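Every protein chain but one is kept in place in this view of the complex.
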């Protein structure tokens, strides 16, 4: 049995609260069970130096956790002077995932930064961040169109993410922290609403995984992403 | 007239949401108008190295803002590798303010860290942080007593903080951002519920302030702190 | 009795040595008893990037202590890679205090940096730094006028600073280190020669301070600043 | 046609030179075409602080490139004061991949660090590093057994890595730089000699990838890993 | 007797392998016994900011060691966030030594960076680096002339370097690590092929050295540099 009695193929209770960061051009609080991530999209009318003059824009992400998002307090990264390897890996993943569904030429010479700040962490923060970040990004682009700053929507696809893992031989969808920390293997899938593969990251924690176990995780993820895509679209209807 | 039509001596709408960071030993979301600060107290059963073996505890604070707490996005401090001077000043102020009302011997050889993270910033974030941090600290100490880890409450007093400033010759209480940025002078007062002075920081922005103007700000602050102390106590009744 | 038998309302022996850093446009060694701070004003014909093109200048300060200014050697801040929170607080305070008496438009698009380096520390280094920095700044502006680079003096007021504190219930002026480390409360006052308030920073170390105790400190400070202002003017007569 | 006329399912010319870093306990120069990575295993008779007293060892990796390993000179990471996000991602990947085939209890309270330094980079440096690092690790463990420091071999499996990607609709094995930079999607596979999945990292660069494209890459990788495993074993026969 | 039975005035077996970093404009692997340093010259068509618009170029060097170049593993400098004092001293020395034999005006507004990476360290890495760096630099300038980017060779002299030291009262040339660590005094000489002094750095490790001992070291160095200059010229004949 899972900690909260969910079936192996079920998502946690998922909820997206639109405009949770009211000063941002687009924002969303992504809630997956006890995991809560505030995603805020900021539009800047400039691009990074290495991209200037190329007639295209950029989408990037930053990720952090509040120190007491976790059961035990986590030291602030500013204290050690730099983001950890884990943090950099996650924010690079979020950025790549979003850029895979954005037409950077259509965005024009501007940058959208998605800040993903974890208020509470119970496993799956990176997948919640990606799923919420897409909503914030989409909302910011709708805003740019409403303001007349963009004529067409540069968001060319819909992306969501979910984890899956093998616990005691069982393939389970959307792991919470207690499951994640005891999984034999786990994987994060970033897929489009219509099944395209954007990113797959699978890791065997202790022993290598059998290929058919990997296939089972992939199948669970496709089911979960389908459900998340519906919820993303519903959430966007609540825009201010 | 003030931006929100408040009288000059009135606080903004103030609200404290207990246990807003559920994994923390004590926590509180402090809301002053559009300013929202999440204050989370973490108890650690160890003290900083320089204090070990002295038979006393420590209380300290850390302060940060989410990048999109502000109207314009603010760069994360981890990006520049260190907290800014402003951040350090504020977290030192919060720590000193709390320690003035804690019996560190009675706390025993443990440390309480209060994380104050600004989710939304509309002026007065440091005074909201102090006022909320006291609630989180008090709540954590009540928890320690309930758990039998402390016999007596080490919190010896009640502390709150508020700003006041001179805008176009008028002394006003609890400035919001629009007022703060145009004030001729402003001051932050950290006082106890019974009127003791814990910290005063007064700054003339452009021209020096007359002594009687300073006295007017001090009087406003005493009024405001009295009201905040009542709200702090009411909030604590909602503890889990 | 005070360590050096001074009356409670007396300054230490105060002396300002003009042009102690001969390569600087203005400089002064500020001596308060055993506290010695070298203040050197450097004029740069450029302003910080964020201020360019605004038709105004800037005044800022940096503060540091030689490692063996103190009874026990203090580690250099470069060793830990950044100025401490205390250092940043002090240099921000010095900068704000000076800017409150400078017409930045009249200064033109140039910057004056006041370096305050503590050669010997026996309490009150920040107030000695402010008091000496004003002399260095004033001297540099006189130099700019003599050189024909400025037509009118941008220094619009005279500022000095002094500490005061409560030791065993007694309010005392201009604390030396031995007093400072045992004070129940202490405050730093930055006032103009004619009594205007530029900065007040009051801190209760252990127990909150009574409002009337704060008033007593303020009164002592006004007396002390009056005396310092006379000494500042005398010192400036010794310019090269 | 591929740049070097290889069939789509062929590895580049692969060669492993044993003991290329003669002071190391185990080492190997891994050559994949023009990509050359020096892998050196250092045995330290201590473990990281967070692991002490747990009766187990640790295996970790560090990765770097010489500045002129690349066609254009790359700035040293020490210049910016920290390893880049890419570097951290790669060294975390190498470490995880090796630990998946090591019995850390059997290793005892010691650490093996594998330094992977890229002397020349023509695509696939991370997969060459993993494949060579396994040889260096295995060689160091054989040395520890020969020296009588270990009774049984803690290396429980054989791991190798290879990339594959979609270029103009064609699935190709072991991409070189020119192919890598124009691939529509690419993936790195870390598999065991008997087909177990250790890590999969798949990324769509521009457009999402079809699931069947991912499957084609996986199949190529299995073929390539089989060939690499044979070469690894042959190389180990040349040990001093 | 010396560790490898060399006479006191003999160099170790010295060898230079041209074009060892094939992507660089000029490169050389300098081998002095068991010391191996890869020197790669990179030409950049820009100069450092402080030199721009002066109609001249720049030559600079960077130096590093692979972690397992040494008998015991050495921590990477990126881990501590900055190059060590020793590293900075060495790279400044290499840069000055090369610039002494380059006409920077003739080089034009471009920069040549020589990366000296120690693959294996057995004493004398800095002198091997200088000697090899000159070959890489010369080769890069020949390349620039062949490509028509330079009309005349900006390299105005030939420079090489060697160490010498006093071990148990005997003056010895070209110390290896075992000798270096027990020397009473040692010196590094950077001389031109025709005997000009570019740099001398002599250090007494324990007791001061007699002037006649210094003279003996200087004489050995002149002999050694003469031999190295011949080998440098022979090596350059192998250019691609």
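Each chain gets a letter, A, B, C, D and E, in the order it is written, and its residues are counted from 1.
Here is the rule we use: a residue touches a chain if its C-beta (ideal position, glycine included) is under 8 Å from a C-beta of that chain, and two chains touch if they have at least 3 such contacts.
Since we're looking at a predicted model, the values are computed, not measured.
Within the whole complex, touches from the chain that is not shown fall on C, E. When the whole complex is considered, the residue among E:21, E:130 or E:209 that touches the unshown chain is E:209. Here one chain is not drawn; of C:119, C:142 or C:236, the residue touching it is C:119. Of the listed positions E:7, E:49 or E:85, the one in contact with the omitted chain in the full complex is E:85.
Although one chain is not drawn, the whole complex shows that of C:24, C:129, C:150 or C:228 it is C:24 that touches it. Interface note for the absent chain: among E:13, E:197 or E:238, the touching residue is E:197.
Where chain E meets the missing chain, the touching residues are 81-82, 85-86, 88-89, 91-92, 96, 100-101, 157, 185, 187, 191-192, 195-211, 213-214, 218. In the full complex, chain C touches the omitted chain through residues 21-24, 27, 38, 40, 42, 44, 62, 64, 66-71, 73, 76-78, 81-83, 113, 115, 117, 119-120.
The rule is simple: only the chains that are shown with their structure count from here on.
Chain B and chain C touch with mostly matching residues; of the residue numbers seen at this interface, over half occur in both copies. Each chain gets a centre from the mean of its Cα atoms; for chain C and chain D, those two points are 59 Å apart.
Rounded to a whole number, the gap between the C-alpha centres of chain D and chain E is 33 angstrom. The residues of chain B that reach two or more other chains are 81-82, listed in rising order. Chain pairs that touch one another: A-B, A-D, B-C, D-E.
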